[in-house]
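Quick one: the structure is below, and I'll ask about it shortly.
Of the protein chains in this complex, all but one are displayed in their positions.
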């Protein structure tokens, strides 16, 4: 796909996330609303190589991929609004958006997209020769047993599967590397997988790497692991408490900081060093959360804009906005 | 520990396994009786570096390590005989032999020794500074999620833990490498662990490698992964159907071979190539099982015998036999 | 019509389905040996040996079912469900509900269950109550070769996830594999009618339909799997003492055949549950609720497993529902007179 085509998909995905965010703020979407802002280049770049009969298994940030795949936007929005006109008549919600016809599923259980993707690959090999499956997940999911087992299963069964790790550095409020040994790519290689490491904010690079890996899978040459570094532009979920506290320490963060300070000064407790280590870690997390909050320098859309040129970009964005606007209206989102 | 000391422990462990085998044949031990014959060098070599306050988590072949650790042999035998005089009054049986005072546990769930060992290490670090924990498990367990997660947890928390993979090449009747991607050592390294690969039939090599790793753990330098290749001398468990079939294709194997042949010749089914692949694989497994059955060339006791000399070895073996004989009698095993 | 052993009856149903429908595949640990005839006949692409990764391969079976196959994932022992519960609790059982019926998961999880051969507390559990507590799953536990064959046939035609439990004491091959290991020096209290019997190829036993194994008006015994055979043996003793028992074989735990249970208990006024699963928060409680919800007020008792199953054979015998315990509980129940018929 050409750069404009990729940008168009990214713009569509972003417009969808932005619309979701607005509806969430209005109180019309419930539960933990995880946006995929920052992951649009990965969604567009990978999906560009997919064909009918391929399958995707998604995690708790499914909407960019589903948008690019072509799931009905009004139906997805209506689903998130809990309406009977939703694609699952309001039964599933945003962590469980699926499409049987497009062979796309999502799940809110961290790591579960990997075995599901492996199963899609297995079925694809038997029923749709030449097809592939893709499993998307985060860096934190790389510590979940069922996913680790699947790295092995994919290699052992030589499945036509692409495992895509969207590495945003975070597991909710935990820096993933603080709870992880080694590096995701080396880890995947240790399971005998082909690996590739790309800048997930560079849609061209993602598209190229994914095309290679998917080609190999189609040709029966087995699975690959693709690590794509992505930014997390909107915190873990909308309303992320850590991000809000970091943004406004004297406002939303007041309670947390007050509680932490008085606890650290408690008469009984750990040694001074221990307490200091904790406080420093918490402040460091807030610093990072603040720095990354809506950091446009790493925004894949900003980066892609320069490739296609301002003019084309603006036109495509306007089209995307209009399309999503129509979907919002159709879903009954505007009121 | 000197070579004779190590040999003595190996001989004790072997004598215990042999006594167990005899009791099993007499029909006095129930359930799946997994022996640790072939693993004696690993047991003796690792335990040589342990001290009071250290802990071990074991899998379904716990007896060699427990014997070397010094658990009451008569009590263990009585437990396996299901007697009130057993160390757990007959409640636990051979897959769940434990010792609270020695901080040793075992479990029949593949992979579970790893998280339990990590927990022992955590408790040891907090309550018994300078202590270590060891988790023993097989090559097949390296594909179990909770174990894979623990490779990471151990590295991330820098636990004083030694992870010992007794690699016998088998997972029941499956060649582990047929269902495994990559290599166990590379895999462990991919989790950021220090690794060491030893000949698990060479007790001196095991003892040296384990001593190093355990030293480092004691000094707060974190966990290690030790892969020890071991032979499987008595099949997966006593009475292993594949081993029996391989040993006597016209006897114990007749049913299996007959069923397989008539199935392969069935009018409907897979293509010829598929059927042939299956049959070849089954025959190959039987060939291997037959070759490895009680293969003395790889027996760690035979190999250690030459190091200590025939005379010393015979004396130590006689002592071990006598000790275990007394334990059998005390347990009420002789009749 | 053929006389088959319990395990062979299941394998025959699987083979029939595999021959009929290329979407049926088998995956699990050691299936190349445990299902060697299927492996030899259908090849390694339809009988896939798995690593010891229950979460991955049962999870993959869910995905494969969503992707158009009809997989049978073999779990060896149901006790190992602790390693893959998520795939059943949050994936297989939820997809149909999430998609409001649009996407179904035609998956069979085949696992052995139960004790009676001295394998200890981590390897002899029943766990059908725990699994039946998950909406969206079906759970079947046959007691005869005919039912084993018929329920597997039905499970493979069903469009939702089915847990198929094979009691080791009924399955000679498993008992030989795990318990005897070629020894003539051990024996097990195996119910003959459960181990071998007539089987009709292609015949389906519908999910959720109980069978009456014995008729009597004094007391209803509801059971499943090995318990059914113990209950029948107890009923024969009891009959000689003047206590006539209905023996109901549930066959399916979920869906539960409430109608059959209620019909029998309405007649007898006494309900004795014989359940090899843990006593509390499971099947026996659900049966109590079923009769109360139907407005009945029977005398009620249950013979179940109370805690971790002990390893020692003599302790295990005491822990599992035995003929003696069933007869004892039945006599106790028969002593007090019930209200008949159920009011309300």
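Going in written order, the chains are labelled A, B and C, and every chain counts its residues from 1.
As a working rule, a contact is a pair of C-beta atoms (placed from the backbone, for glycine too) under 8 Å apart; a residue touches a chain by one contact, two chains touch by 3 or more.
What you see is a predicted model, and the numbers here were worked out from it, not measured in a lab.
A.B. asks: What are the shown chains that the left-out chain touches?
C.D. replies: Touched by the chain not displayed, across the whole complex: A, B, C.
A.B. asks: Any idea which of C:67, C:115, C:129 or C:179 touches the chain not displayed?
C.D. replies: In the complete complex, the chain left out is touched by residue C:129.
A.B. asks: Hey, which of B:77, B:92 or B:308 is the one touching the hidden chain?
C.D. replies: Checking the options B:77, B:92 or B:308, the one contacting the hidden chain is B:92.
A.B. asks: Taking the entire complex into account, which one of B:24, B:120 or B:170 touches the absent chain?
C.D. replies: In the complete complex, the chain left out is touched by residue B:120.
A.B. asks: Would you mind spotting which of B:46, B:71, B:156 or B:228 touches the chain that isn't drawn?
C.D. replies: B:156
A.B. asks: Determine which one of A:143, A:168, A:195 or A:224 touches the chain that has been left out.
C.D. replies: With A:143, A:168, A:195 or A:224 as choices, the missing chain is touched by A:143.
A.B. asks: Identify the residues of subunit C touching the omitted chain, counting contacts across the whole complex.
C.D. replies: 55, 79-83, 85-90, 93-94, 97-98, 120-122, 129-130, 132-136, 253-254, 256, 271, 278, 280-289, 291-293, 295, 297-302, 306-308, 310, 336, 339, 343-344
A.B. asks: Please output the residues of subunit B touching the missing chain, sorted low to high.
C.D. replies: Given the touch definition above, subunit B has residues 55, 57, 88-89, 91-92, 96, 98, 100, 103, 105, 107, 109, 112, 114-124, 126-127, 133, 145-146, 149-150, 152-153, 156-157 touching the missing chain.
A.B. asks: Against the chain that's been left off, what residues of subunit A make contact? List them.
C.D. replies: Residues 24-28, 30-33, 79, 82-83, 86, 90-96, 107-111, 140-141, 143-146, 171-174, 176, 178-180, 237-242, 244, 252, 256, 259-264, 266, 268-271, 273-275, 277-279, 281-282, 285 of subunit A touch the chain that is not shown.
Please note the rule applied: only the chains that are shown with their structure count from here on.
A.B. asks: Express in whole angstrom the distance between the two chain centres, defined as the mean CA positions of subunit A and subunit C.
C.D. replies: The computed centroid separation for subunit A versus subunit C comes out at 41 Å.
A.B. asks: Distance between subunit A and subunit B based on Cα centroids, please, to the nearest Å.
C.D. replies: 42
A.B. asks: Would you kindly tell me how far, in whole Å, the mean C-alpha position of subunit C lies from that of subunit B?
C.D. replies: 33
A.B. asks: Can you tell me which residues of subunit A touch two or more of the remaining chains?
C.D. replies: 145-146, 149, 152, 156
A.B. asks: Scan subunit C for residues touching two or more other chains and write them down.
C.D. replies: Those would be 45, 50-51, 53, 55-56.
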